[in-house]
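Heads up, one of the protein chains got dropped from this complex, but the rest are sitting where they should.
The letters A, B and C name the chains in turn, as written, and every chain counts its residues from 1.
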Amino acid sequence: MAITRRQFLTYAGGSAAGAVIFQACGVPADELLVQSPVEMPEDMVSGLDNWYATVCKQCGSGEGIVVRVMEGRAKKVEGNVDHPINQGSHSVRCEAGLQSLYHPDRIRSPLVRVGERGSGQFREISWDDAIGRLSLQLKNLSESGKSNSAVMITDPASAHIGMIVDRFMSVYGGRHMGYEPLERTGLRRAVKQVFGQDVMPDFDIKNTNVLLSFGADFLNTWGSPVRYSRGYGEFRQGDRKRGTFYHVDSRFSMTAANADNWVYVKPGMEGILALSIAQVIVSEGLGDLDAARQFTENNSLDLDAFEPSKISQKIGVGAETIRHIAEDFAKHGPSLAIGGGATGGHSNGLFNLTAIYALNYLVGSVNNPGGVVFNPAPVFEDVPVVPRVDSFLDFQRLVGDMKAGSVGALMVRNADVWHGLSDSSGFKDALFDVPLLVSFSGFMDDTTSMSDLVLPEHNYLEDWGSDIPDIGPGYQVLGIQQPVVRPFFESRGSQLGTRNFGDVLISLASELEIDLGLDAENFQDVVKNSVRELYDSNSGSVRSDSFAGFWNGLLQRGGWWDTAAIADNVSTIPILSEPQDPVFGGGEFHLIPFTTTGIGDGSGASIPWLQATPDPISTVTWQTWVEINMKDAERMGIEEGDVIEISSSVGSIEALAVPNPGAPPLTVGVPVGQGHRAGGRYAKDRGSNIYAILEANIDSASGALAWASTKVNISRVGRSEPVSKLENTYSEPPRDEEQLIIKITPLDS
Amino acid sequence: MLERQGTDMADQKWGMVVDIDKCTGCQACVVACQSENNVPINEEGHFTQRRAIEWIRIERVWEGEFPDVKARFLPVFCQHCDEAPCEPVCPVYATYHNSEGLNVQVYNRCIGTRFCANNCPYQARYFNFWEPTWPESLKNQLNPDVTVRSRGIMEKCTFCIQRIRRSTRDSDREGTELEEDNRALSPACVNACPTQALKFGDLNGHLGEEAAEHLEGHGGHGDSHHGGRGYHMLDSLGTHPNVIYLKKVDPSAEEVEAHG
Amino acid sequence: MASHVDVKSHQGHGEGQYVPFTTQEEVVSDLITKHTKVSDKWISGVVAAGLLLLLGVVGFAMRLANGMDDRVVWGYYALMFAFILSTASAAPMIAIAPRIANAHWRRPISRAAELWSAAGLFSLLLFIPMLWILPPLNDGRRSLWFFDPDDPVYSQVPIYTPHIWAALAILGLVIVGFVLLWLSAMPDLALMREHSTGFRQKFAAKLSGNWVGTTGQWNMLHHRMGIIGAFYFMMLIFVHFLVTMDFLIVLVPGWIDALFPITHAANALQAGVATVILSMIFMRQFGGYKEYITLEQFWGLSKLLFALSLLWFWFWFSSFNVFWYGKKPSEQAVLELLMVGPYLISFLAGFVLSFLAPLFVMVWNPVRKSIWGPTIMSVAVLFGVFFDKLRYYVAAYSVPGIGDAHVHKHFMDMDAIPKVHMPGLPDIFIILGVIGGAVFFYLIFARLIPPVSIWEQKELMLYKVHKAYHRTEVFVLGKPR
Partner (left out) sequence: MQEHVQLTQKEINDDLLAPVLGMPKWWYGAVGFLLLVIFIGLAAYGYELYWGMGVTGLNRPVMWGFYITNFVFWIGISHAGIMISAILRLTQAEWRRPITRAAEVMTLFSLVAALSNIMFHVGRPWRLFWVYPYDFSRGLFMNVRSPFVWDPSAVMTYLIGSSLFVYVALLPDLAVVRDRATGKYAPTVYGILCLGFRGTPRQWKLQGIAGILLSALVLPVFVSVHSIVSWDFAVAIGVEGWHSTIFAPYFIIGAIHSGVSAVAMIMALVVWLYKADRYIRPDHFDAIGRLLIVVSTTWFFFFFLEWVFALYTLESPEIAMRELQVFQNPFWWLFVIFLLTSYFIPVPMWLFKSVRRSPMWMFITTILVNIGMWLERFLIIIPGLARRQPFEFDWGSYTPSLVEILIVCETFAFVSLGMLLFAKVFPLIPIFDMKEGMILRDEIRIGRRTVPASIRETP
């Protein structure tokens, strides 16, 4: 039949109206409902899917991922089997990238503040306008010769983004600072001192036999958890003898739960314990003695002061235990000692870490299989591999400058300084003395909500980029990040929507007429150009006779790596820093903040999946809780769900009590990352922020914040709320009466 | 119904081997499953109401008190029992055994008596107490191969049957043999697991041999407990699960023998 | 419209409907003479039963020669104990229940039922050896009494708790049975005291006490019989509970069947009815009580037998369904052992004879309302009960590894199911002997006490009155409270 134009319009209108009506009824995602009473809808496979390789930017460890894309939408994240870091596995947070991509509260275009600073009222502006405003301010600064008062704070940015930022700031003459909430500057210093390495080494857990870890929650959040877990799987049940795993910690973490023996040590005493172990090894003539002599003499260290029986009382570990660990550690090599986490977060953090890592020399597991394996020199000379991270001391200086009004423009990218810096730093007040606060974040985190100007960047799944893992696998790796989907807000035109951070800097540079010295007009080309030298070197995992072929290979494999390019053996003598006892503030309870499986250090707080991920030990979700020893709780009449006030000299927060049998007495563990003032519907005003009340104790040796050295008092507010945990509330901890988990002893014991 | 005509699928029997000694409780499997299977977002309320849906959940069990305290992790999900107690009690055949040993749930058949949930000894079945909702933009992530379950019906682990279907269909189209250790085929949780504690496969194939080795208690390389650690959870109920657990190795464990 | 009827004014007629005698004196003299006259039928019966009893003793001795440690061979002995417990001890209920419900048809047969409680004495004798056959508690077997093997006190006591309790309970049951018999016989004994001579007269004089039949005494008698009857019933249930629990169920690991004691009891009542029907037919044919034991009695009892058969089936099915549906290995093993396994034949025999046959035959009123229908059915039921008990007791007594707590906690695997245990010669002797023994006891007591209750007959003549009503004739039944 012939349809006249008029009829057609009426039909169209009618159907449109119908659609609207049905929409109004709010039938949920009904395009996905298959109404057949006999077939499982899963039996009807629909559509074709593609898998694109890229790099996960949710956390620093740089896992390679493949993303399943159907009809231009990202559906599923899985590990990239080829990628050396995670070999196909992935963590909770990689998966959650999808929800950060499609998060309902993403910033949809450049914004300028209209209301009070921090009022969170913004107006959409065009990119030209936004870049114009920023460049204007920067121009003024440079013209008035105060260009060094422009400060850029980024997350620990490495690879090409890091390069561009560095170049931009250096050419412009401003300052670039790297920020990490629970900073690891101490750790990096320790690695430098003990191993003489600039790059973090790799730990060969896969082949080690006795694993001795101090405070590092390495199976959960610390370092490169997925890579370590891969190793751990082999370590437990591989084609090898089952390894033994000692975990020394003053909190019962998930890693501690997986250890064969969890050794509780008083907070900050790990270094002393390490030296005591060393003393046993040396005095009993086990292990590599001249290495021992070397570093004792070199550090003029009197080991006998650390004879177990002398210090056992002080550190709260039995002398027998120490001996046993030491002997096991020295005799049944290859052995490996790792330290990190809260261990490095004390006023004597650097000493702890150096002492711990030095143990590896005694058993000859430095740069050997089953031990500490060094990472080689970076892939490129000009691209920084070591992310820039500044210590708390530096930030205190910055705050000083800000107060003094000598910071003209503060630019922030991916660094939620507002949320992460303790009130004791005075940053929050000082921020109001800064005339211009610019955020490049693609998401309305706390700092962005305080800013005057927002230049939102792409989500990493929409974006070009590269990644050189902070903690490499022992050989050269370059991860290539490619857009797996078109930018979500592309439809809003080139003047609105989001942009690549590198591109923004490049166009900013051209506005300011400064030359970044890279012959490329966008970031994609920057990456492309610099990988040419890999193509020329014609080595490693991807080779091709044409550069185009090479580039495609990179994109397909998700990166480039060269197992041949390993570190050359260096023999250094570890430099231990001065043995010292930890210093604590006043208060009854040790406060040990910890990062959680889900939201990590707080950067994941906006993502519902991560919020809903149960904490492995307490199974709590969505909330801020206090791990407290059951006997303490009994003593203080605290029951699960009671609202607890945690007060330090800096301030106080509220959290829900969750007594657990693993928590040591007079120690409270509190997860970081909640209590955002912004951060979208899933994070805003949820829980409370433990960072805020950390005291400004500083590890004088490294300048790092001693974030585990705060002591607090806790008290019941009198209110109590249901704890949103996967497990039900119990008066007695579940004991597995029915032996769902059956245990057997190893054959050799 | 679910048999695919003209193929050899019917003589496959999907199953899983879970190594408790490897499981670290990192929850990667949980989120992977939720992303693959359009599991509704578990909001705070769902947890406090004890209605959170996790097709695979990590149970944590305490042993002892501080200082000598231990916590164990146990991944629990539908065991796809051959003698599934949930199947006979469903009045409308919403759940039944298909030809590949999978215990399948036909969502649209379900009328929500919740009888199956009561009769599942593993408590692996979850009920949609509320209508699942997503913000408009998050719907872009939903997996088109998996339906969204409306309120009032049961749901549970399907061993990612949609992946099995897709890869078998592909192998049919390419005329290739379907090989069992294949990431396109194995469930999301298995692919995610960072310690490789989960192993998916065909109990009539390689996995079956491995499982038999574990269950019969011999095999194993040197002294690293390889064979002999296998057991079925709650074996004395005679549900004949298709999931084999491998015992936790613990130097301090007092030796306990599995029942049955 | 209350009409007052003079008892004397009505002539009864029609065979089998009511007592053909017009005066109470006639009834008394007739029954007394029938009781005192020793018929050679009785003598031959006693002799036959006595011989069987001897045979049984021989069989028992043969078993005893091999000692009591091997529980398996004693299975048939246990079976016979249970059989007597189910038949003889349950029979008196047929006197008690209708008496409480005030049903007049019971009157001629209530004594015949009560007399079986005398045979109940035999069940007590049978039980004594069981105390040694059953394993003591301190080898770790389960018990209702949660006996702790390590308990210093109990482990010193030579005989263990369930044994003591069960023995006491059975003793109590027998005593109560005798008391009941004595009470209900008292007026008749008084009559014998007056009318009979010789040892029987002395014996009656001793037992009848100071019965003279004052109103007070009558009221007291009715009252007491009510109480004692109810008490007997409770004791019976309790005994079945203890015996099944501690002497049967505990022997089979995984046999956690809370309903079984009741199933056992219901089965016993069924057997009791059958027993009474059988004794009725014998009294009718050989005892010469044709005029007293009439169709009405058979009809009443056959309804009861029918109902009880259905009840038993329902109990059995309730247990079976739960086990069968649950598919637990432990319970599968129990079903395998007790039903579909080695004892399948026995199970089928029991099922057909004590349920299917009564169901399909007695569903017809003409069959129920006849002399031979109920008789044949009760024979069938008795055999059915025998086979049903066989599969339980013989099977249970042949299960190994009772002491093993692990075996008890979890199921025993299928290949450990014991083979069927066939009866040997001693077992057959025992079976015959026990039956003979029971009959022997019964006959002896039937000599001492009138097997038809004289005073209840007399009462009947008062309460049951025929009269004309409009154009038809009805009878008026008095319902005293």
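The rule is simple: contacts are C-beta pairs under 8 Å (C-beta built on N, C-alpha and C of every residue); 3 or more make two chains touch, one makes a residue touch a chain.
Note that the structure is predicted; figures quoted are calculated from it, not measured.
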item	value
Chain not shown, its touching partners among those shown	A, B, C
Residue among C:V322, C:I376 or C:L448 that touches the chain left out of view	C:V322
Sole contact to the chain not displayed, among B:W14, B:F66, B:Y126 or B:F159	B:Y126
Residue, one of C:V38, C:L64, C:I345 or C:V474, that touches the chain absent here	C:V474
For chain C, residues in touch with the removed chain	1-5, 7, 17, 101, 142, 144, 146, 237, 241, 245, 256-262, 296, 299, 310, 314-315, 318-319, 321-323, 325-328, 409, 462-463, 465-466, 469, 472-481
Touching residues (missing chain, whole complex) on chain A	37-38, 726-730, 734-738, 740
Positions on chain B contacted by the hidden chain, ascending	49-52, 57, 59-61, 76, 85-86, 88-93, 109-115, 117-123, 126-131, 151-153, 234, 237
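Throughout what follows, only the chains that are shown with their structure count from here on.
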item	value
Given chain B and chain C, the chains that contact each of them	none
Farthest-lying chain, centroid of Cα atoms versus that of chain C	A
Chain closest to the assembly centre - both centres taken as Cα means	B
Averaged-CA centre spacing for the pair chain C and chain B, given as whole angstrom	57
Separation of mean Cα positions, chain C and chain A [Å, integer]	82
Centroid distance [mean C-alpha coordinates] between chain B and chain A, Å	30
In chain B, residues with contacts to at least two other chains	259
Junction residues of chain A, two or more chains touched	none
Chain A residues within the chain B interface of the complex	28-29, 32-43, 45-47, 70-71, 73-79, 81, 86, 88-92, 95-96, 98-99, 101-104, 106, 219-220, 225-226, 229-230, 232-233, 236-242, 244, 252, 254-255, 257-258, 260-262, 264, 488, 597-598, 608-610, 612-614, 616-617, 619, 621-623, 629-631, 660-665, 681, 722-728, 733-736, 738-749
List of chain B residues in touch with chain C within their complex	83, 85, 88, 236-238, 259-260
Residue ranges of chain C touching chain B (in the complex, touch as defined)	325, 327-330, 332, 409-411
